[in-house]
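For this depiction, one protein chain was excluded, whereas all remaining protein chains were kept in their positions.
By letter and in written order, the chains are A and B; residue numbering begins at 1 in each of them.
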Amino acid sequence: MTAAVREAPKTAGPPPGRSRGSFRIGTTALVYAALVAILVVGAVLVAADGKNLFSTGNIVDMLTRSSLLGFIAIGQTLVILCRSLDLSVGYVMASCSLIAAMVMNGSEANVPLGIGAALGAAAVVGLVNGLVITKLKVNAFIATLGTGLILKGWLDTEFAGPAGKVTASFQQFGYTRVSVVPLSTVVMLVLAVAGVLYLRKTRGGHHIYAVGGDTDVARLSGIRTDRTIVTAHILCAVAAGVAGLLIAARFGTGSALVYDYGLDLESIAAVVLGGTYLMGGRGGIAGTVAGVMILAVLDTVFNILEVNPFYKDVLRGAIIVVAVAIYARRQLSARPSRVRFAGGAS
Amino acid sequence: MTEPLLEMTGIGKSFLGVGVLHGVDLTVREGEVHALVGENGAGKSTLMKILAGVHRADAGTVALDGRPVSFAHPVEAQKAGVSTVFQEFNLLPERTVAENVWLGREPRRRGLVDSRRMAADTAALLDGLGVTDIRPSTRIRSLSVARQQVVEIVKAISHDARIIAMDEPTAALADREVGLLYDLVARLKERGVAILYVSHRLKEIFDLADRITVLKDGRLVDTMDTAATNPDELVKKMVGRPISAFFPDPLPGNGTGEVRLEIAGGGNTQLDGIDLTVHGGEILGLGGLQGSGRTEIAHALFGVAPFTRGRISVDGKPVRIRSPRKAVGAGLALVTEDRKTEGLALNQTVLANARLVLDAVRPGSASRRAKRIPEILAALELSSRGTGQEVRYLSGGNQQKVVLAKWLATDPAVIVLDEPTRGIDVGAKQAVYGLMRRLAADGVAIVLISSELPELIGMADRVCVLHDGRIAGELPGGSAEEDVMALATGHTPAAAGPTTPQTPDGAAKGAQS
């Protein structure tokens, strides 16, 4: 009897001629490979133009670009992993920049309070998003579009121009650099690492994957699915709030108009480019960071080459669509299926 | 003899007023393998779901170690030591083995998930069962179905389960994979775990079980020691229902006509050497266990997972069917096994569903042909609030009539019915049977796939029984249920001498290009 199991690799093994997990490279590795490839191609193109992609200025440019989108995309990853999404992040970001700047109002003493107020407000928006989705059973697309619009109305009505003033020390967040690495990038990477740890090392993180992968399985396993979704939305909104703080630090003031950056949809694009499945349950923050970097490198390279932005947009769109198509294909071929009778077709 | 570990007494359950279980008693002792058998619809799955905390019993008590218990959620049952391995896999394909086993109760150290302990504990569980070829860090989706089943069982015992219920654990496994499961069961038994084992496969039951409980039509038939019975007797207890006047006789004018459907040497990854001919006016039954290839034949015929070998001809004309659209064009119709997911657009009206095939395949003449639909629905005695009612509000039987009407509207040459009476009431069943007889009298060729033996034998002129993707044998209509069961389970009792298939296996294995 024991022998039967010991021999199982032979008897119950995958049918011959079909590749299985072991030697397929992971999606995250694939995204980083693509990032390296784009860096190499970009460097060559820039070099052909007589410039250096890896000059201090250019590296700073790439990293600075990536941090703002990075914050938002990290949060977006969490909600997409549990089969939701958040279209309100751009408005949350704008609101938080204003709240932070207005609460600080130029006073060093108010900096912690400003940060706290901004992130607290973000958390409330995330809570509302999560509750509308789970309790009122409103499709996440509509729910977060709705809360985003509500915020937009408030922003448009109350803030015609910039408002508030951050302190000089707080502006360091926007401009300090550790050699070539901007402080904001460091913070973004720290947040990314925290996110990775959350997903890997906490029950909440594990449950996000379970809820996104199969809500019924999660529920049958005793997971409180609603709470998981609400938590993910709160974390996502807070990450967008951090992006708002960065805006305030860079501009020195709060700005309502930053919601027009289109970061809501772009963050979704970065997340799926990073290999996270839009329908939840698969992917991670490491891939998202690579997705963000790919978009930032493209921007920088096209800027240096002074190519018409149209081609950049086309290339961006094409890269995202092709990447998702490739992931869909990989997923399809990776599905196990029982083969009783092999081959024989002509 | 040990005290009963589990005692279920007088369990009753009904869904939407339809009784599924009536006063069923079941006792399970420590360290025994207790088989639960019965035909489809006998109530086995419902009984298991009550035990698992998925459903609540309407009547009766469940006692564990003599203490009454009542589980409102599967997690409660698991905490009490009752784990269930359901037929549908309850695993997350994108997560690792360890993550799945400990889902919802991940071990923690200082507040963080202790991945190392999780992996070690999983490895220990796997090791304890003698499974050496599954690593805790492997993703579920890269495992074969058999190994996913092992993970399910590991997940079940990880709860320190004292009772593990398994619902047809071998249904999705190929014969060569079943050995793995046998060994697991033996090891669990050694540890004193009680196993409630639901299966259709007689060989397994006699190999594994200590006692057998037979259910029929939601009632307890008998509980007996395996040693004191034999397969023939068991099959009799499972099926022994008089074939009454329940099945209508063939209508006059029903002579077998020309060959309307012919499959020669059909095969794909799931099937091999399928040779079938169906004449006009004939009902061909396809029998076999779950997973034996019955539905696969229907799907191959209908171009969902086409044959990659062999030939199909309809009314003597060779046809190549690569999609359902082609199948409809060739004059085929398929009433699918799963009404809700494959047969109906539930939010649409009766009329919209009934004319869907016409709309999809013959848009030019759909409206003209759809004029007949009210007449067809009336002939099927559909009861609804008019053709404008959404089908999700209809009963199962009436929904099935809508599906039938959808296909009748296309005037098919061949109609394949996959479990056409599953989950519908007696009246609707009668309507389906009557319809089949009328269609046969009109010269339509009918293929009937059914798990219900009385239905298969009572309605079909001939029955082909499938086993593991091949035709195991052919029996005339009205044969004994035991003979069909024997062919389907691979068990050959002395009495049964299955006739050989009509066409020698593989005789016409011509490759189709």
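Assume contacts are C-beta pairs under 8 Å (C-beta built on N, C-alpha and C of every residue); 3 or more make two chains touch, one makes a residue touch a chain.
Simple rule for what comes next: contacts and distances are computed from a predicted model.
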item	value
Name of the absent chain as recorded in UniProt (options "histidine kinase", "Autoinducer 2 import system permease protein LsrD", "Formate dehydrogenase (Quinone-dependent) catalytic subunit" or "Thiolase domain-containing protein")	"Autoinducer 2 import system permease protein LsrD"
Omitted chain - touching chains that are shown	A, B
Residue, one of B:Arg325, B:Arg372 or B:Arg422, that touches the chain absent here	B:Arg325
Per the touch definition above, residue among A:Val40, A:Val190 or A:Leu265 touching the missing chain	A:Leu265
Sole residue of A:Phe54, A:Phe141 or A:Tyr175 that reaches the chain not shown, by the stated touch rule	A:Phe141
Positions on subunit B contacted by the hidden chain, ascending	15-16, 49, 54-55, 88, 145, 171-172, 270, 290-292, 294-296, 299, 302, 304-305, 323-325, 327-329, 334, 336-338, 340-348, 352-353, 355-361, 363, 366-367, 392-393, 406
On subunit A, residues whose C-beta touches the chain left out of the figure	132, 136-139, 141-143, 145-154, 156-157, 214, 216, 220, 265, 268-269, 272, 278-279, 308-314, 316-318, 320-321, 324-325, 328-329, 332, 337-338
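The definition used in the following text is that only the chains that are shown with their structure count from here on.
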item	value
CA centroid of subunit A to CA centroid of subunit B, Å	43
Residues of subunit B touching subunit A in the complex	54, 73-75, 90-95, 99, 103-106, 108, 111-113, 115, 129-133, 138-139, 141-148, 172, 174, 176-177, 179-180, 182-184, 186-187, 267-272, 308-309, 468-469, 511-513
Subunit A residues touching subunit B - in the complex, by the definition given at the top	1-2, 4-6, 8-9, 11-14, 20-22, 197, 200-203, 205-207, 209-210, 213-214, 217-218, 220-223, 281-282, 334-342, 344-346
